[in-house]
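Note that one protein chain is taken out, while the other chains of the complex remain in position.
The first chain written gets the first letter, and so on, giving A and B; residue counts start at 1 in each chain.
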């Protein structure tokens, strides 16, 4: 029995696989004819200390499709909690009857502290914290690969961009390794590489080397403020256009170096920086599949946390 | 089959009349005993790139009375979409399963572009765009006139105020002409007149001339920043009080010049500028009827877009 989902490695490999099967069944269901009873009478609170319309909406749609009520706390833009700590806010909402908490915060320790004070009948779902944890993003990425027909045991996947600051990349790597991915390459300019390669992953500083022959390429979102000479060690990259020249993914490069590759991106995209329009909107793109699968993955995670392994 | 409702002239006259009949049946229904099944399991997303609590609430109540889920994206006050284009936001929400989009934006071309990328099972409803389009406002205005007993074939209506910048006026004129209104006058100070009179409409620069003998007077909301010497050609109007002196509607003027007239205003009112309290709150006023009918008109528009002409 797992009370919270803070990171992918909270899961056993078997749990991850069954959770993905559950998510797949939600992805195949018709929203109009669902029973919407799995979480009926349950209140889900969303606490986003960092803004993310995309993830918040995905969780809100998921929770409502399960019959839950959703309470949105727009904490980022307001001083409405009057300086209250996250721990006190979470305790208070639990006392009001909230049973599921969806939290995004810049500091993973704060999310852990919030989880630690919750009573046993309350469950916390990390919607992105720090630079390492974003478990439902990893779930939706894996679900997308499964539904696109990939077999993890043979999967050759490349992750490109700001690997150092990306919780998307960190979570994906955890899940890919747990599912036994055959090959994981990561590539980006020097300042974007992690200090050490995660176990089972090779690091590259050249785009061709990173993606050549890959079956799947995952592009990461590049935060513009990080493309600057003091972050990237190579001052020639200190502008989005220059970055795009050297590391941007486009149809021509992918067609040449990884002709059968499908492409992922967690969104929102900086078109013309890490990816260009032709690739993002073309037939290789699985980007809208990811968005669609995100709702199903979150439905599975919410249901599983609330009802426990018996649901699987 | 119409996929989107961007402007009144997306409708055939017959569709407009049947849509108004559908709206009338919603206006006559009791919210407490409705079945709330027409849009059950459907998610409506509201994207307001210009703020409007009034219109947003009206759509939200309408959608909920039909059994839909409503997702509010408070885009105006936040940077939560991280610079994503409207087109990418709409595509993303469609991938999450959103089927109805309610959008307000300052630029009508952006709304058109959003409509153009939506798949066939997704429908967009323009909640106000640019200076020409506000179709549900026109629907609610026409519904209000119908329910107040007016016969369009004999209707003598006057529209007063900032005609040049008003999507309310532009949409009303389209609907009135489609329904065969007998006479449409428009009046306002020179800087507030359109460059050309719309077909079938007479333009006036004198209040008495504009409203004399009218059966209905529609007052427009005056944006205070537009009452200034560089916008209005007459510097004597360059203050709300001066504007009110010359163009403001009050009970005495209406009683004298159009003694049987009923009065419309789209709200929110600038009391003491374009209209005074006695008129706004008196027996001629249909202003709260408009608000009430707004919910019914939006219920009809949402239902019709989703289910198609078969619902009519």
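Following the convention adopted for this analysis, a residue touches a chain if its C-beta (ideal position, glycine included) is under 8 Å from a C-beta of that chain, and two chains touch if they have at least 3 such contacts.
Small disclaimer: the values here were computed from a predicted structure and weren't measured.
Asker: Which residue, B:58, B:112, B:158 or B:171, contacts the hidden chain when the whole complex is considered?
Answerer: Counting the whole complex, the residue in contact with the absent chain is B:58.
Asker: Hey, which of B:87, B:203, B:231 or B:291 is the one touching the hidden chain?
Answerer: Per the contact definition at the top, the residue touching the missing chain is B:291.
Asker: For the full complex, which residue in A:96, A:228 or A:252 touches the chain that was left out?
Answerer: Spelled out, the listed residue whose C-beta touches the missing chain is A:96.
Asker: Touching the missing chain, which residues of chain B?
Answerer: 31-34, 36, 51-54, 57-58, 60-61, 64-65, 74, 76-77, 267-270, 288-289, 291-292, 294-295
Asker: What residues on chain A make contact with the chain left out of this view?
Answerer: Touching the chain left out of view, chain A contributes residues 40-43, 45, 69, 71, 73-75, 77-84, 88-89, 91-93, 95-98.
Here is the rule we go by: only the chains that are shown with their structure count from here on.
Asker: I'd like the Å distance between the centres of chain A and chain B, where a centre is the mean of that chain's Cα atoms.
Answerer: Roughly 41 Å separates the two chain centres.
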